[in-house]
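Only a single protein chain was left out; the remaining protein chains are all shown in position.
Each chain gets a letter, A, B and C, in the order it is written, and its residues are counted from 1.
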Amino acid sequence: MSDIEIQAGLGRASGGQSSHPEQRPQRAAGRPGVVEIISALFGLFLVVSALVPTLLAPGDPLGIDPLAAFTPPSAGHWFGTDESGRDIYTRVVHGTGSSLVIGIVATAIGLGLGILLGTAAGMLGRVVDFTVNRFLEVLFAFPGLLLALLFILIYGPGVATATVAVGLSTAPGYARIIRGQLISVRSSSFVEAATVQGLPRWRILVRHILPNTLAPLLVLGTLGIGQAIVWASALSYLGLGAAPPAPEWGAMLSAGRTYITSAWWMSFFPGLFIVLTAVCATTIGRSIERRMRHA
Amino acid sequence: MTAALEVKNLTVGFGGRPGQDPVVQDVSFEVAAGECLAIVGESGSGKSVTARSLLGLAGAHSWVQADAVSITGQSVLGLPESAWRRRRGRDVGLILQDALVSLDPLRPIGREIGDSLRLHTKLSAADRTRRVLELLDSVGLPDGASRIRQRSGQLSGGQRQRALIASAIALDPPLLIADEPTTALDVTVQAQVLELLAEIKRRGNAIVLISHDLAVVSRIADRVAVMSAGRIIETGPTAEVLQNPQHPLTRAMLAAVPVDKPRRTQLSAVPVATIAPRSTVPDGLSVDDYPVRPVVLEASELRRSFRRPDGSRLVAVDDVSFRLHRAETLGLVGESGSGKTTTARLALALETPDAGEVRIFGEPWSAVQEKARRRLRGSVGAIYQDALGSFDPRLTVGDILRHALRAPAGGTTERGGSGHLSTESSQLLDQVGLPSGVLSRRPVDLSGGQRQRVGIARALASRPRILICDEPVSALDVTVQAQVLDLLDELQQELSLSLLFISHDLGVIGHMSDRVAVMKDGRIVETGATADVFADPRHPYTQQLLEAVPRFPQRSR
Amino acid sequence: MQLSTVSRGVLPLATLAALSALLLAGCSPSPSGTSSSQPVSGGTLTYASGDAEPTCLDPHVGGNYPQALVSTQYLESLVSLDADGTVIPWLADSWTESDDGLTWEFTLVPDVVFTDGTPLDAAAVQANVAHLQDPETASSTGYLALKKVVATEAVSPEVVRFTLSAPDSALLESLSQPWLSIESPTALKRTQDENCAAPVGTGPFVVTDWVKQDSITLERNEDYSSPPADATHEGVAYLEKIVWRFIPESATRYAALQAGEVDVIDNVQPDTIVQAEASDSIRHLDAPRPGASNRIELNSSTVPFNDPLVREAFIRSANVDDAVTSLFQGTAERSYSALSSVEPLGVSAPDLFGYEPDEADGLLDEAGWTERDSDGYRVKDGERLTVRFPVSTNQSIPAEQSLFEQIQATAKETGFDLVLEPMDLSSWYAALAANEYNAVSAPYTKVGPDVLRILYHSSSIVPAPSGYFANLSQVSDPQLDTLLTDASQESDADARAALFTDAQDLLLGGYYLLPLYDQQNHFLLDSEVEGTRALPTVSAPTFYDTWLNR
Partner (left out) sequence: MAESITDDRPRVRGRVVVAFVLTRLGGALFVLWAVATLTFFALRLIPGDPALAILGGPGSQASPEALEAVRREYGLDQPLFVQYLTQLWRLMMGDLGRSYSLNMDVAPLVGVQLGGTMQLAFLSLALAWLLALGLATWSTRGGKIARSIGSGLEIVAAALPHFWLATVLILLFSIWLGVLPPISTPGIAGLVLPVLTLAIPLAGFLGQVMRESLLTALESPFVLSARARGESERGVRLVHAIRHAALPAISLSGWAFGSLISGAVVVETIFARPGLGRTLLNAVTERDVPVVVGVVMIVAVVYILMTLLTDVASRLADPRLRAA
C-alpha cells in the first residue's frame, strides 16, 4: 500500500482516483527540459557533421596554409588554426564522423560481447554462469585502460586496435549489467505468469525475457558511446590511437598539447567537443531511460 | 480543560497558489487528552496529508491554511520551522506504518529512540540510555540492553513497531499521531500493537489514529472521522458511526468489510441494509457433500525447503496435504512466513517439491516435466498480489490478453484472425467488468482495482477450471477489494471454478472460502469447513488468530 | 715522422670571456645587472629532460643522445673541441699521430683520479677501449667509432698507444664524443647492471642516486681537477647538486620552468622558444648538434625512388621552406646540406632543393608517371605513386611530424601519395630492417664529417645481425665509396676537405636525400642559471661552470 502520501498527493491534486504510486512525480516525462533540447540540437549537429561534414564546414580538413599557422579564433577561423594553418573548426567537424564511429563501434563491440557473455551466464545454467562470472571477475581485475593497453601491446597501436581495445575493456561491465538484468527479468513475476500460461521456454525467452533485458541496453549504449569516445581519445592522446594529421579529436588534442602555452585553442576545441559529445550522450541516454521508466 | 488538539477548517494543497486545488479541504476536529480520534479513509482521501500537517510536515511545495490549529491550547499556525522543531517529538509524536522503513535501517534502535531525548533534553548519554531502556520496557520489549544495539532489520515486525512507538513517546508528548500503525502487520501482532496504543491512551495521551481499516480503529477509537476526497464526510462516536452510518460512502465502506459477512454475500456497492444472501450453496450441494465432488487438485505430503545463506535449511512447507474440489473455494490462511506462498507456487508447479506430489484431475502434475504439464497449464490459472508486476511492462492490456489467448494453453486453439482475438479480448474484459477502452492502455496507467481485473481476465483467457489466487486483494482499498472479491465470487459461480484462495486476512478468507486450511510454520495446523473452523477453532493457533481479527463492536441489527 | 702536438695552455681570461659570450650567443639578453657579479658556489640545479630515460647511464652501452646529455656531467673524454671545431686537450694532455696514420700516442693529464679513487692511467684507457669493443657491452656508437683500432698498449703509465688497421682522420673527433668517455677500470669490472646504474668517471659530478622513471641525482665531485681546456674556471664545480628529471610532456616541462620548479629544460618546442624569447626570466641556449642535418632519406633500392627522376621530383614537390618558417617560427634555419651547420666541411646547395612544383610535374611525366587517379595521385602501370614513410614518434618531435604532414600535403599536389606511418621505435626499426619504407628520417649525431661515411658508404647497407643499417637511402655508388674511404684516411686537412666536398656534391646531386634543417638542440634556462655552455663536441650542455645567481 503506497503511503508516501505527500507524493501521491501531488498526482491527486485534482481529486482524481487514478494515482500511480509507481510514478515518481519528478518532471513530466513527456516534456523535454532545456538541457534535453540543447543536447538534442547538439546531437543533431554531430550527426550532420558525421554524415555531411561539408555542409557545416566546406573546407578541406587536411588543407595546409603554413603562412596562416597558429591563428587565434577569429571570424575567418572560428576555432583558430593549427601549426600547419589548418582550420580547426573544419577539422573538428570533419573529425566528428571518425570520433562517433569509434565511439559507436567500440560500444557495439563492448555491448555485443557483453550481451554474449551476459546472456550465456544468465541463460545457460549454473555451470556456464559460474564460469562466465569467474571470467568476468578476472577481466575486472584489469582496469579499463590497462586492458586496452595490453591489447595494443599485442596488436600494435592504431585506430582499429584502439577502438577494439576500448570495446573490449567495456565488455565486462556490460556483461555484468546484462546478466543482472536478465536474471531479474527471468525471475520477475510476469515471466512466471507466462510459464503459468503454458508458454514454452524459448517463447518466453524471445517474447518476454530478451525484449525486457535488451531494452535498457539502448540507454546503456547511449551512455557508453560518450565514455568510449573519451577513452578512445585518451588512447589517441597517448599516441596509441588515431595518428595525425587525421582529424580525430583525440589525435588533434594530442597534437595541440605541444602548443598549449602558445595556442590554447588547438587543444581546447577538440577537447570541448569530446566533453560536449559525452555530455550530450549522457543527457540523451538519461532522457531515454526516464521515458522508458515512465512509459 | 483545553483540547490536546484543535483543528478548524484546515485546507492543504501542493504547488500552485495557496487555496488552489486543495488535497485537504475545510477539515475540522478536536481531540481531548486521553481520547483517540480515528481518521478513516481510502487511499487518496487526504488522511495522511491531514496527519502530517499537524506536525508541520505536509511536505515540499505544500501550503496549509486553517482558521485554527492548536496543540495543547497553543496555536501552531504559521510557526517557523525552528519553532516546529522544538515542538515535534515533545508536544506531538508521530508513528508511521512499517517500522522496517520508518526506523533508519542503518542505526541501532537505541539511538533512534534516544534521538528525541538528545534533541529536546540535556540528559547525559548514560541517562538517555537508561530512559531508552525504560521506554523499551514500557512498550513491551524486554531485554532492552541487548535490543538497543540491534537495528530495525534484526527485529520482527511487531518488535520494531514497538520500538517505533517507543521513539514517538520518548518525551511523552500529549498528542500522538499514528499513521496506519498496524498496516502490514500480522493479525496477532496487530492486536498487540493496538493494545499498546490503547494503553498509551489510557495514560492520558491524545491519539489521532489514521487508518484505512474501520475494523482496526473500532478497537481503540473513541470517535471516528471518515474522510473522502479531502473532506470529512462523517464524524461521530465510533459506535454511532459504525452502527448507523449516515453518509453513503461510509455505508459502502462498512459494507465492503468482509469480516463476518456470510459466503456469497455481495460486498460492493450495495447499501448495508439491503445485503442479502443471493444463494447459500452453489449447484444445490451442501458443504457436507464436498467429499463426493470430484477432486480437481490434490496435494499430498508436500515438503519444500530452501538453503539459507549460512548453509542451514529453512523448511518452508512441511508435510502439507489438501484437496481442492470442483467449484469450491479452499482458503489457505496464515501469517507471513507460514509457507502460504510456497504452497501456491508448488500448486502452480513453479516450484518442485522435495517430497510429496501435486496432482490435478488425478493426473501427475508436480512429478512430470514442464513439457508434459503444458497440456494442462490452461486449466490452472493464477492471480497474483502484485498484478502490475505480473504483466510484461512493454505490453498494453490488449497485448496481454491477446498473448494469453494465443498461448498454447489459451482459449483460442485454432488460429483465429486478429479480429477474432480482439473480440475475445473485449469479451474477457467485459467478463471482469472493464470497458474495452482499456485495451489500448498500459497496466501502469490503470488503478489498482482495474489492474487486478485485467489479471483476472488474463487468467480466464485459457478457460481454466482451477484458479490459484495468492493474496489477490491485499494491495487494494477495502471498497475495491470488495468489488474484486465479488467479481471472483461471481465468476466462480458462473464458470464452476475451483479456487485456491490464499490470504493473510481471516476476514477475507472467512468470507470467500467453503473450506479453510490454517498454516503455521510450513504446516497445516487445522482444516475444515469454514463455518466450523470459525465457529469452533480447535487448534490454539487458530483460536489466537480468530481472536485477533479486528471486528466491529457487536451490532444490534 | 710528422709531429702534430697540441699542448695544454692557459688561455687569457679575456679570451674566455669572449668565448663564453659567443657560446651564449643564442641567449636573450640578460636584463639583470647581476651578470657582472662573481660566481657563487652551492645550490641545486634541476634539469628536466624531455628525452626518454636512458636505460643505462654508461654511454658505452648502446650510445644515444640522452646518455650523452647526462653523462657529460660525470664522465670526460680524452679530447674535446673548442668553439671553432679545433681539437683541444682534456684527459689527454697531448697526442701524436705516426706518419702512416696507423699509430697514435696519447699522453694523459697527470694526477687525475676517478671518483672511486682509481688513478687515470694508460691501463685505464686500455680498459675502456676493451670495454667498448667487448660485444657483451653492446656498444653501438662507440663501437663503430673504434672500428679501426686493433690494439692498445700502455707505453708508460701516462702514455697509451692505439694501433689502427687503417688511417682514421676522424679518430680525434670520435674520441671527443661522450660515448667514448673514459670510465674507472675498477668500476667497469662490476656487472653491467651496477655500472649502468652508477658509472664512475672523472667528471665534475658523481651519480649518487637513480630512481627509475623519476630522476637521477648528481652530486659535486669534491676532488675534481680535470676541466677541459676551454672551461672558464678550475677546481670543483660551483653547483653542489644536479637533479636530472624526466618530464616527457613538453608543455609540462615549460610550465615547470616558468613555475621555477626546474632550472633547465631541453627538447624545447619552437613555439615555446618564441614565447621564452619574450620572457625576461628565461634564457635560450641554441646548440645545433654536429654530424648530419635532419633530412629525409629516399630509399633508392626500390620503386619509386630507384628512379633519380622520381627522387628529384619528390624533392622539388616538397615545400620545406614555408613549412620550416611556419613550424619553427624562426628558431631553425632551412638546411640544404647533408651535414649540420656546425660542421665546417658541410656543402650547402640551395639550388638543388627549392620548391618547384612545375618542374616536379615535368620530371614525373618524364619518368613515366603520367596518369592520375581519382584522388589526384600519379599512377604508372596501375600502381599508385606511393611513398611509405615510417615515422618514429620517439625520434621526431611534434614540429617535425607536422613538417612531414605539410610535405605530405604539398607533395600530394604533384601526385605523390606520401603515407605517414607513425610507430614506436621497435616497429620503426623493424620496418627499416624489412625494407618496408620509401622515405625515412633518422637523426644521426657524430662529431665531424666522417658521419657521411657511416651514412652513405655502401658497406653501411649491409645490415647488422639485428637488421639495422645506417645507409638508409641505400646509396651504392663505388665512386662515392672511394671518396668517403679516402677522406677517412686522409690526414691532410685540405685534401680531406676536398674529398668530402666532392663526396657531398655527388651525394646531393644524386637526390638521395632531402635536407630539412639542423638537428635541433634547444635549451631554456632560468635566468638565475649563469655560465652554462654547450660543449662543442656533441653540443651537450655542461654544468661545470654553471652557478646560480639567486
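The rule is simple: a residue touches a chain if its C-beta (ideal position, glycine included) is under 8 Å from a C-beta of that chain, and two chains touch if they have at least 3 such contacts.
Computed from a prediction, not measured in an experiment: that's the story for all the values here.
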Touched by the hidden chain, restricted to displayed chains: A, B, C
Touching the absent chain when the full complex is considered, from A:I37, A:V52 or A:V275: A:V275
Missing-partner contacts on subunit A, residue numbers: 3-4, 7, 35, 134-135, 137-138, 140-146, 149-150, 152-156, 226, 230, 233-234, 237-240, 253, 257, 260-261, 264, 267-268, 271, 274-276, 278-279, 282-283
Footprint left on subunit C by the chain that the document does not show: 48, 52-53, 55-56, 62, 135, 138, 140, 192-193, 196-197, 211-214, 245-249, 251-253, 255-256, 258-259, 261-262, 394, 424-426, 429-430, 432-433, 464-468
Interface with the unshown chain - residue positions in subunit B: 52, 55, 57, 81, 85-90, 92-94, 96-98, 101-107, 112, 115-116, 119-120, 150-151, 153-157, 164, 167-168, 170, 177, 306, 308-312, 314, 316, 336-337, 340-342, 471, 504
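Following the convention adopted for this analysis, only the chains that are shown with their structure count from here on.
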More contacts between chains, A-B or A-C: A-B
Length of the line joining the C-alpha centres of subunit B and subunit C, rounded to whole Å: 88
Contacts with 2+ other chains: residues of subunit B: none
In the complex, subunit C residues that touch subunit A: 249-251, 254-255, 269, 271-272, 274-275, 319, 322-323, 325-327, 393, 398-399, 401-402, 405-406, 408-410, 420, 422-424, 427
In the complex with subunit B, residue positions of subunit A that touch it: 1-3, 5-10, 12-15, 17-20, 22-23, 188-190, 192-201, 207-208, 211-212, 215, 295
Residues on subunit B engaged by subunit A in the complex (per definition of touch): 13-16, 21, 23, 43-44, 46-49, 52, 58-62, 96-97, 179-180, 183-184, 212, 229-230, 348, 350, 370, 373-374, 377-378, 380-382, 384, 386, 388-394, 403-404, 407-410, 442, 444-447, 458, 461-462, 475
